[in-house]
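Here's the structure, in structure tokens; my notes come after.
A single protein chain has been removed from this complex, and every other one stays in its place.
Chain IDs A and B follow the sequence of writing; residue 1 opens each chain.
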Amino acid sequence: MLLLSYLERRKSTDPNTKGYFEKNGKALGTFFICAVGFWMILLIILPYLYMVIESFHPKLPMKLRGGPTDLVTLDQYKSFFIEPSSGDWNTTHFWAFFYTIIVSISVTFFNFAICYPVAFYLAQSGKKMNVRFLMLALVVPYWVNEILRAFSLRLLLTSKGVINQVLLAMGLIDSPIDFLGLNIGLYVGLSYAYLLIMMFPLYNAIESLDKYQIEAAYDLGAPRWKIHRDIVIPYSKPGIASGCTMVFMLCAGSLAAPQFLGGPSTLWFTSIVYDFFFQSFNWPRGAAYAFLLLSACVAFVMITLRIFKVSLGESIK
Amino acid sequence: MNASVQLEDLSVRFGDFTAVSNVNLNIDGGEFFSFLGPSGCGKTTVLRTISGFLAPSTGRVTISGTDMVGIGPNNRPTALIFQNLALFPLMTVSENIAYGLRIQGFSLTERTKKADELLELVALNGMGTKLISELSGGQKQRVAIARALAVQPKVLLLDEPLSALDLKLRQHMRTELRAIQQQVGITFIYITHDQGEALTMSDRIAVMSDGVVLQVGDGRAIYDNPTSAFVASFVGENNAFSGRVTRIDGNLAQIETSTGNLVGRNPKGLSIGDKAILFVRPENLNFGQTLGSVEFEAKFNSAAFEGNATHIHLMGAHGGEITVTLSRSDDFNVPAKGTSLKLSYQPALGLILADGALASD
Partner (left out) sequence: MNSHIISRAMIGFYILIFLTYLFGPLILMGVTAFNTPSYPQAFPFEGFTLEWFVKLWNHRAMMTGLKNSFVIGVGVVFISVPVGLAAAVIMSQISTKLRGIYYLVAVSPLLTPGVIIGISTVIFWKDMMGMSVFTKTTFYKGTILTILGQSSFVSAYCLLIISARLQRFDKALEEAALDLGASFSQVFWHILVPFLRPALFSAGIIAFLMSFENYNTTTFSILADKTLVTVLAGEARQGTTPALSALAVVIIGTSILGAVFFEIYKRREQKVKNQEAA
């Protein structure tokens, strides 16, 4: 309502600033505002606020909610540090949190490293036909659902899986390697899942670089690796930042990969959140942990943007 | 049916910037009226104010006596032809032309019939089903005109419609537009920076600079009797000599310039001692002397042959360029560069105006 009156007021001051309703007609104008209002308020802002509020509540059965015992509390957040039932330091969850973050960062770097050459080739050297075909080839696997993809990786990596079969048959190992238990499955799964997310921003950024700049540098005597370090990478910073932040966020928030490819001892923070909701029905605690996860993601994004000296607007592309 | 347009004390401001200031004009119904001026002089702003896309900061626009305040562009009896034509790319030629009729609720058959009539008027018979992308520049131009005429406006507004066309086409379209206007009989308000267009097509012209209307009149009046230094130098070529008035003799006056004492008409009644500029058109200058002419000297620089005329460029004693235009029938032997030549003109063809900014500044 405040917004509406603000818009109405703007209409009258300068005769040449068309009022909002003047510009769009009453029916459409109302529709636009309602639609966007509905979306932003009911689907984004309020649910998020509710989750944050929920995280400040104690865990109570349905009947006691809203009653006298339903006080604002930091217990849920505290529980992250100190296990409520035993009073000890909550090392498991702590460890899970950092493990998740570190693995996500590593996967991000790994994906960047292996995607960069392909992105560069696609963007700079390929002939039109080749490029389109390659693009298509890259996109098709992603039409397959992430769960099926994780599943297919599992087929490869279990003790009876293909890779072990091949290695055994070639005589390189004596007994099957437990890829899954060693969490290698998890790493590969995460990397595999978000390969393209890194590829596309990278490709877009490099593609807009004028090919002649590279040739000019080469002509001036710069070796290839220096060209990449001094010209290509600084130029594609927004794309790199964009790809890295997306991969990180998707990794940290990933559910499918740890669920299907993690070994029994794997502790993934997001899975813990999942369990709070579906196993112990401890919504407030789940909400608190979710908020911690979100903060970590946002912090990472901010830091990355700062390091790369890129603004938020640029990286969204 | 046509309408007259009145602009009363019209001013349009954008924040601190005044685009148009205090314009007072009366445009008659059925007239072909042009606004002429360099880019940024405010003519587009005036047009958009008349058509309803801008509201005046002060003053008002009335059409046939009705105040247009608060009436949007979709409710005014005007139609605008945009500079980039703004034809709807996803519709055919016929659909474009008939769009205004579709808004008014005519049936498909009626619309197609009307569109075909208009296509005939603009000499594009049978092209109704083509897409806009298939047309040439000149053809698109005519579709834009047909589209505007379809809604039977009382005033047609044209925003530099010919600027994107090449020379031959432009000249052809000038005559066509004028013919269409006289056939349909509605008021045309036309803006351009090309004085050739304005002079050949219009009944009257308003010359604008920096948001102000400097002079209004028909082509002859503007060309032969400009009332300000800007108009004198903007419309057509003109040689300018600055100096001070030293003598007055009836309706003639003499000014003292670095080139010498020059005589010309003094329509503005300047007094002795006033700073003034004397203007002589290139076609009114001759070499040598004749009875009663005013004479001075200049150094020859170069000669440029332009088909039906030759332009001789000389350097005057005042340090400025002087141009003389000779028609093909005149003889001229090209001398060495720097040769001093005698120039002359009839005093009545010289014009003395108050000192002011020239168009080239």
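Quick note on the criterion: a contact is a pair of C-beta atoms (placed from the backbone, for glycine too) under 8 Å apart; a residue touches a chain by one contact, two chains touch by 3 or more.
Predicted model only: the values in this text are computed from it and were never measured.
Although it is not drawn, the missing chain touches A, B when the whole complex is taken into account.
Per the touch definition above, the residue from A:200, A:283 or A:308 contacting the chain not shown is A:283. Considering the whole complex, the residue from A:102, A:155 or A:216 that touches the absent chain is A:155.
Residues touching the missing chain, restricted to chain B, are 51-53, 72-75, 78-80, 82, 84, 86-90, 99-100, 102-104, 131, 133, 147-148, 150-151 (touch as defined at the top).
In the full complex, chain A contacts the hidden chain through residues 20, 23-25, 27-28, 31-33, 35-36, 38-40, 42-48, 50-51, 54, 114, 117-118, 121, 125, 134, 136-141, 143-156, 160, 162, 165, 192, 195, 224, 245, 249-250, 252-256, 259-260, 270, 273-274, 277, 283, 286-287, 290-291, 293-294, 297-298, 301, 312-313, 316.
One rule holds for everything that comes next: only the chains that are shown with their structure count from here on.
One inter-chain figure worth recording: chain A and chain B are separated by 62 Å, centre to centre, where each centre is the mean of the chain's CA atoms.
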